[in-house]
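For reference, the structure I am asking about is given below.
Complex shown without one protein chain; remaining protein chains in place.
So, chain A:
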Amino acid sequence: MQKYSNITATIALAKASFRSIMRSPSAVVFTLAFPLIFILIFGFLGGGGTRIDVGITPGSDMNNPVIGMLDKTGMIRLVKNKTKAEFDKLLEKGNVDAMIDVHRKVNSAAYSVNVIYTSASRDKGGILKSVLNNLFYDKTLKPSIAEIKENTITVREYKTIDFILPGQLGFSLLSTGVFGTAFVFLSLRQTLVIKRFFATPVKRSSIVIGEGIARIGFALIGALFIILIGHFFFGFTLVHGVFTVANMLILATLGVIVFMGFGFIISGVAKSESMVPPISNIVTLPQFLLSGTFFSIEAFPTWLQPISRALPLTYLNDAMRKVAFEGMGLWDVKFQIMILLLWGIGIYAVAVKVFKWE
């Protein structure tokens, strides 16, 4: 008799599971349709709001009428007390639309105003320009302003899609990992499919790994699809092209493995299939809302931010954005990866305890 092969069994299971997933409408809807709908909405919506964030260059004079007047317009939010390096980052991302530097001219009572616009925020830069022009011709200010020097720096444009897509991708991975895994293992157990498997020589580890391979494969195909649609139809930035995509897929794999752990736990805790969605939502919804899927975490009230920073999806989203837009390598996001791994260890420690085979 030929020797029994665990690998053959695992592959057979992965193949069966993958076929089954591809034919299950809910899996396809959660993994692809939802994220794509959000990407579409935000892709066409574009960057909302006309508030203009203007950074004050470190070392600038603060007690001058120009800055005071800008503050009063109500349209402009002044960003102070950051280092040059921090401002560069913010400018690049379009979180700061322009920089302003006001200095008293040498041997003069008048001020010199130095404005730097960025290519990332052309529209807002234009608005700021007209606001400044108005100020320049304002009767009360006129005598004190000697000149306005303007410059535009070119930065890579950070589009809405560059923020939205990684968030949607992360959420897609979260739902596939959690819902898919929880449903499959609960239903295989309850419909006695697993019992029939146990009458064959297959190992338990083969069942888990086979299911895992199928789920990861499906999630990665979904991720690739989302990235490509984002790139070719909405101009999603992939700094190093294919290399960036590969890095994103590696992060996606890590993410879905961690999230599957939640699924294993839920399949063990839930008593019936109808209990899966509510329990899964307890896991996914807070992350959907608080992990920077739609808004930058920095926009949240300060008391909420520590909660956001505790969630695994936050770190996956963060790492994805850094890799995709800033062109970082995986080593540059090792902190985010480490937090995800820690979550993974914790989740699987619980999963091993509560997972049920029968």
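Just so it is clear, contacts are C-beta pairs under 8 Å (C-beta built on N, C-alpha and C of every residue); 3 or more make two chains touch, one makes a residue touch a chain; residues count from 1.
To be clear about the criterion, contacts and distances are computed from a predicted model.
Enquirer: Which name from "Imelysin-like domain-containing protein", "ABC transporter ATP-binding protein", "Bifunctional protein PyrR" or "MBL fold metallo-hydrolase" does UniProt give the chain that's left off?
Expert: This omitted chain is identified in its UniProt record as "ABC transporter ATP-binding protein".
Enquirer: Quick one: which of A:R19, A:K84, A:K105 or A:K334 touches the chain that's been left out?
Expert: From the options A:R19, A:K84, A:K105 or A:K334, the contact with the absent chain belongs to A:R19.
Enquirer: Which listed residue (A:A85, A:A199 or A:V242) would be found touching the missing chain in the intact complex?
Expert: A:A199
Enquirer: Contacts of chain A with the missing chain: which residues?
Expert: 1-2, 4-5, 8-9, 11-13, 15-17, 19-20, 23-24, 187-188, 191-193, 195-202
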